[in-house]
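Here the complex is missing a single protein chain, while all its other protein chains stay put.
Our next item is chain A:
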Amino acid sequence: MAMGGGASFPFQWPSDPGLDAVALPPLPTVVPDAAAAGVAYYAAADMHAAMPSALPDFAAALAAMRREEEEAAGIRLVHLLMSCAGAVEAGDPAAASAHLADAHAALAAVSPSSGIGRVAVHFSAALSRRLFPPTPSPPTPATQPPAEAAADHAFLYHQFYEAGPYLKFAHFTANQAILEAVHGCTHVHIIDFNLMQGLQWPALIQALALRPGGPPSLRLTGIGPPSPPGRDDLRDVGVRLADLARSVRVHFSFRGVAANRLDEVRPWMLQVSQGEAVAVNSVLQLHRLVAGDSDSDDPARAAAAPIDAVLECVASMRPRVFAVVEQEADHNKAGFLDRFTEALFYYSAVFDSLDAASGGGGAVDAAAEAYLEREICDIVCGEGAERRERHEPLRRWRDRLGRAGLAGVPLGANALRQARMLVGLFSGEGHCVEEADGCLTLGWHGRPLFSASAWRAEENNHQSDSNADASSSGGGSEESNISCSS
């Protein structure tokens, strides 16, 4: 900007009266685009007076228009995806691919950073995969070499853990339930249905260390997939947990049980001893065992399912507590369209919530998204034995666990308060923790996403835990693995 002589700064605020007429270049009287929105700019001299009031209107009008367009595009996209799914269910691949093509086109109009945009990308990709299975098939989680698959999964799981409050909520609530149930017991045996990296347990070890009267003697049996030769992932986690327990002087021992499926695990493998308080922990595992080859809700058919075998196994151990965390959704419906629709809305909510937890603005961690994408793909593409993500709502779990002889243990006000606090720390507004019938659910804007509950065997006769225990190592000892046939 040309300045009158003597100015030392390259820029002067326009309100400086000495410069207005001299330094500012002449401005157009009317900005053409603004005229379309019904706003006119005035001549240069009045420019800065008029601008502050004119600009916000223009910008706001534009933004509102854009939002409406996006919403309309989003709705159209959802309709297209559902029409495609309907066509798939009706067995009409031609119509399905036509709808899918339209959906792809509609996707372009929707911003990828909006909730519906992100989730629609994954669902249309999944539909595409279902309609046109890629040949030769690229490595899916099922066909990848197991080492790679496990490492990938571990990484994505960890990112998902960090990105949102869900797994933290799960671990924390389950730990609370376990803590309360083993109150006063001197020997505690925890069986974790899916050890992963053992992120749940440091907090429990710490809480047990701090309890009045001192910590119990703790055993952890971690179940997980077999490791590739030369590695022992379960044992590695066990060693780290043992180190941690040793540093806070909690008597701890670990055993790893390698199994590809939970129904391969037999009670004898878990080596439950007389007199110990057993706590079983299952975070997002039970739904994979539901209804093998049939999607029917017929109880007779369901009785043959692996889930019942596992629940029987659990009940036979007479646990003090069986902590269960599951997705709160109905993705095990027989009809494809129903399932698709449910999943679309469920994962929309999850993605929205993940977005809010990451601070908003579309900066969701890609790995966390990938973790969810796998689930989506499984729900949409998988059929029969291939489909593992068979989420069921809490009421259905209640029935199943009831049939297996397990009764619900209410989670209590403590757990609710602390869960609320925890969730509040890690996420923006919109997440809520609610209590219903003794179970806690973590939801997004009223839509429940995950549920946590606790159970115990009915008619559980508690024997007083004896102090006599043979093991004498002080600190953390750690035992060898048992492998099941994989």
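Keep this in mind: contacts are C-beta pairs under 8 Å (C-beta built on N, C-alpha and C of every residue); 3 or more make two chains touch, one makes a residue touch a chain; residues count from 1.
The rule we apply is simple: contacts and distances are computed from a predicted model.
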item: Omitted chain (choose from "AP complex subunit sigma", "CST complex subunit STN1", "AP-2 complex subunit alpha" or "F-box protein GID2") - UniProt protein name; value: "F-box protein GID2"
item: Sole residue of A:95, A:207 or A:337 that reaches the chain not shown, by the stated touch rule; value: A:207
item: Contacting the left-out chain in the complete assembly, out of A:97, A:111 or A:197; value: A:197
item: Footprint left on chain A by the chain that the document does not show; value: 151, 154-155, 157-159, 172, 175, 197-199, 202-203, 205-207, 209-210, 212, 214, 236-237, 240-241, 243-244, 246-249, 359, 414, 417-418, 421-422, 424-429
